[in-house]
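Reviewing the structure listed below.
Heads up, one of the protein chains got dropped from this complex, but the rest are sitting where they should.
Our next item is chain A:
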Amino acid sequence: MDTLVLLGGGFASALTPENLLWAFVGVVLGTAVGVLPGLGSAMAVALLLPVTFKLDPTGAFIMFTAVYYGGLFGDSTTSILMNTPGNSSAIATAIEGHRMALRGKASQALATSAIGAFLGAVVSTAVVAFFSGVIIDIALRFGPAEYFALAVFAFVATSAVVAQSMVRGLIALSLGLAIAMVGIDAQSGAARFTLGVPSLFEGIGIVTVTVGLLALGEVLHVASRIHRERDDAQLVRTGGTLWLKRGDLRRAVPAWLRGLGFGLPFGTIPAGGSEIPTFLAYGTERKLSQLRARRGRRPDEFGKGAIEGVAAPEAAASATAGTAMGALLGLGLPTSATAAIMLAAFQQYGMQPGPLLFERNADLVWALLASLFVGSVMLLILNLPFAPLWAKLLLIPKRYLYAGITGFAVLGVYASSYSVTDLWLLILLGLLGFMMRRYAIPVAPVLIAVILGPLAETELRRGLAIGQGDVGVMFTGPITLGIYAVILLAVGIVVVARMRAARRADAPSDRTTSPTA
């Protein structure tokens, strides 16, 4: 039981007062950005990155992962109480969660979601801790062809499969690849797309890209709609006991477990976050409920506030966070926007996630994993009884909120390089982010491409050099072929589903079958 010893050492480090403090700061910040619509953990970590440069890396990463987990706890609070999802990962929760709240079961909905998120976080972290050896064994067999295939997988999954429109997703991807290519090419020394500007020789920093696209882009987007958004969201009052009754528990427990089943594998798939598994979990619960109703066991409560519709998506969402950390630490593969920025953070500290990280920085890895358990407990305590308090964050006047975010955006970008050129880049990227938001071009593929683009290029060139120009070397080995097979399969499924949806839309009958939330 090597793992237990290592994890024990991790707990010893995670439970020092200093690291407990960072975990606490992280979960508070994470919950806050999770609660606030439009803000997410990716942006929060990107803004923290430059200002934590002087911190010791263990403390910094404990804080970053706590923000990541916190975002997935906080996003459901406003979904339930106000029908305003804090993040896309809580849209599925909002559907049934808000109806539960309207029926006077707000406390139960909040408890179901907080416990579900807690279960997801703890179980997925445990899976990662105990299977890290397996992940490393696989990762050690990776060569250039495998890493390139993995990068292609991430590109295709985030841009073509997940995005609503394949063309828009791929446009986002190519924009990210273009941004990543700016600067001096490390292998040949050629200057690429720098236009002779010396501050571009080192490339465009990930902090600038993330803050520009997510923070400034969001501020501009909100500014462009300031007089159009309705501001009539009402806070549902909570009251009564937080404890779930036995009947509720009997329905919630299986749903939590099924949600876990969706979330755990999806964390390792670069699908841009936890949105997909939450919807799959929600859809499954709804179908199961219809099935039960047909068999006469229990009336179908979906549409009226079914507890399963809250339990399953929440467990699924936070289960992706743990396994996403596993993919990041063990394979060096970011599967969500936040994980992509954390990969950049590792690089900033001179570390390379992947199998070697577990050898070279074992102390940090195990302290991090242990602190995820600690952080999950903190999050449960912060979110279970205090959820209505968190929802009050929405009462901050919008103008101060966005003015403050703009201030932090310029501060973070300036502090990451102390160069005014980066501020001009920030403005350009903010405009780009605004344009992308306006035309529903997804942002996650840009971030994944900026992080993985250089890796993909390096491995492609390395592989081709080994094969002396023979493209066939990029398609050898069972792992490589397996990855490409999965890509083809996924694209095939999506294309078929889209064509079916298009045909259904052409048929004039039922376009509004969805329950409006």
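Brief remarks on what is shown
The rule is short, and it goes like this: contacts are C-beta pairs under 8 Å (C-beta built on N, C-alpha and C of every residue); 3 or more make two chains touch, one makes a residue touch a chain; residues count from 1.
Note that in this section contacts and distances are computed from a predicted model.
Selecting from "Putative ABC transport system ATP-binding protein", "Cytochrome bd-type quinol oxidase subunit 1", "Heptaprenyl diphosphate synthase component 2" or "Tripartite tricarboxylate transporter TctB family protein", the unshown chain of this assembly corresponds to "Tripartite tricarboxylate transporter TctB family protein" (UniProt protein name). Check A:16, A:224, A:290 or A:352 against the missing chain and you find that the one touching it is A:224.
Touching the chain that is not shown, out of A:49, A:171, A:206 or A:342: A:171 (per the contact rule at the top).
Taking the complete complex into account, A:504 is the one of A:141, A:360, A:392 or A:504 that touches the chain left out.
Contact between chain A and the unshown chain involves residues 51-52, 54, 88, 91, 94, 161-165, 167-168, 170-171, 174-175, 177-178, 181, 185, 187-193, 216, 219-220, 223-228, 275-276, 279-280, 282-283, 398-400, 402-404, 406-408, 410-411, 414-415, 418, 420, 423-424, 426-428, 430-432, 434-435, 438-441, 456-457, 460-461, 464-465, 468-469, 494, 497-498, 501-502, 504-505, 511-514, 516-517.
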